[in-house]
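Working notes, beginning with the structure itself.
Left out: one protein chain. Kept in place: all the others.
Labels A and B are assigned to the chains in the order they are written; within every chain, residues are numbered from 1.
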């Protein structure tokens, strides 16, 4: 029996962790109990999001559930899903993955690991306590973004993007230090956003995914039957996990609506203005990361 | 698993008892357990852990509060506070003996640390109380007891650390600590009144004058409280007023302390050097203990120790209140030898899920942990607050422990009270921050 630790920084309640646990169960069944994946959630292995990839690479842990866009410090190409307003729905994202998945596979291999499955994060929203129908209505509102990319997008749209740790966010919302947040619906529920804000804008400004990988040295110690069983399990479950992500998004939005939040239908003119203002960031990304150019071009051509 | 348990407690006991520095001992045990019981590359792992733990953004308020405390320690804030409070405390049974409780409550609202609270208030009150002929038993005991309020009344370094480890909002914890803090101070004061009513010899006869002070003089004395009020406004006002996040508010507290120190002309080159190096020393002490405790926490998590212990304790199937009493006794035992921060860090992953399953929420348990850490401050042999008082008075640990014992019992009773009526913890945060 081989036990593989899987490091996950997300809390046990998150659907990504639930997916990983389901995967572990099915792998155990598919390998007749020979391969046991122990999911260590909540960052209990001691790694933070941005060092999950290097932790697997250096053999500090056998497997990890990795937030891909957090790995830009290792290779900027990991940020291709975060290009603002390039992808507008999960169906489009599926198409985009046709182009980015091989890139991820290659980057993973370069970092001594193998991707087993990839699951997108739920769609991104903008949470505010004003009802805006013109881009000028958003002007100057302090909005928190989880990473620099999101802060830049928010700022480009005319708001005042703020970076701060999650631990500071809720007090800051309570006191009015920040007045809006750009994040997913599941995070919105985690933070009980209805206590602070009234409106949910389905902006889909960026996308992101998680990948579950295994260290290649560890992988190579498994028998080819075991490898085949794990690969088949991953391939079989991945579409289901995509549905889980979509369902989690829908359920979270419903939960927030039930608490009295309003999902705003963004007027066409407003959306157009948002996209227009964020466009320079698309160009910036491709300039900064030239390797992204062919991927983006190929996707746009196919879209 | 029993080999791991044996290794964990055996090694920890061995290292600590020969006098290995606490953080280093925790680290050594973590590394040895990792090398003995896992195939993990410990050296590589340790490097990554070190960087992660020592640069966790959530701890940023810690050095700031330490710096603020160092400034205050070297100002005349204490003397001013005493002058402002003395005329009012003279009105109640026990008279100036309440100065410790009141002074600690107020300083606790400024400082995040219990030892800093004990030290600053004790430096100012003890000499004066003894000079006036008050009983040293009550003077020292009430200082040791009330000094622990430093952690319970916000701001609080213990709450910050608990918030990080338990993924709970620090603001919520701060808000939750306020009411129990005031209540506990009230119970301490009530005990002083009872104690001094039973034993009239504890308060000197000569202190009647304080009772007959003109009202105008009493109000005039309140003017001496401005530095303390100013600091409270700096920290709490900026935090609740939307100017600053909790960590940012700590930086404003530093500015406030600096202004107070400068306005009292208490700053010179030597003092600034001492403030800075004192801050560095305290940060280093805390940082290394937090680091060692966190690494040990990670390694024990990898080894599955928390799950195993959680299984054992949940197998006892205790009722919620019995569970809390059992945990309190467990922490009392641990707290005699362990330091508060490492106690939280090493036990939280194990205990939190059990307590949550018993129906207590994370904020309530945070206040519980603060109280048991406070108790650890006043249970020998490892007792931060005793060390502080020893330093001020030169009395033996045994004597201090004896006179502090009633206050320890009060705290134990208070924990059980909160377990039966958890609403006293959750009421205020639910009211202010929403359910």
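Note that contacts are C-beta pairs under 8 Å (C-beta built on N, C-alpha and C of every residue); 3 or more make two chains touch, one makes a residue touch a chain.
Definition applied: contacts and distances are computed from a predicted model.
Here one chain is missing from view; checked against "3-oxoacyl-[acyl-carrier-protein] reductase", "TRAP transporter small permease protein", "Cell division topological specificity factor" or "Isoquinoline 1-oxidoreductase alpha subunit IorA", UniProt names that protein "TRAP transporter small permease protein". The missing chain, though absent from the view, touches A, B when the full complex is examined. Of the candidate positions B:247, B:298 or B:347, contact with the hidden chain is made by B:247.
If you put the hidden chain back, the residue from B:5, B:21, B:88 or B:427 that touches it is B:21. Of the listed positions B:115, B:138 or B:221, the one in contact with the omitted chain in the full complex is B:115.
Of the candidate positions B:33, B:80, B:289 or B:408, contact with the hidden chain is made by B:289. Interface with the hidden chain, as seen from chain A, comprises residues 50, 54, 58, 70-74, 139-140, 142, 147-148, 151, 155, 160-165, 177. The omitted chain makes contact with chain B at the following residues, 15-25, 27-28, 31, 43-44, 46-48, 50-51, 54-57, 59-60, 62-64, 66-67, 69-70, 73, 113-116, 119, 238, 243-244, 247-248, 250-252, 254-255, 273-289, 291, 337, 339, 377, 381-382, 384-385, 387-388, 391-392.
Everything that follows uses one rule, which is that only the chains that are shown with their structure count from here on.
Taking each chain's centre as the average of its CA atoms, chain A and chain B sit 39 Å apart. In the complex of the two chains, the chain B residues touching chain A come out as 40-41, 44-45, 48-49, 52-53, 57-58, 163-164, 167, 169-172, 239-248, 294-295, 297-298, 301-302, 349, 433-434.
In the complex of the two chains, the chain A residues touching chain B come out as 5, 11, 40, 42, 44-48, 51, 54-55, 58-60, 164-165, 167-168, 170-172, 174-177, 192, 195.
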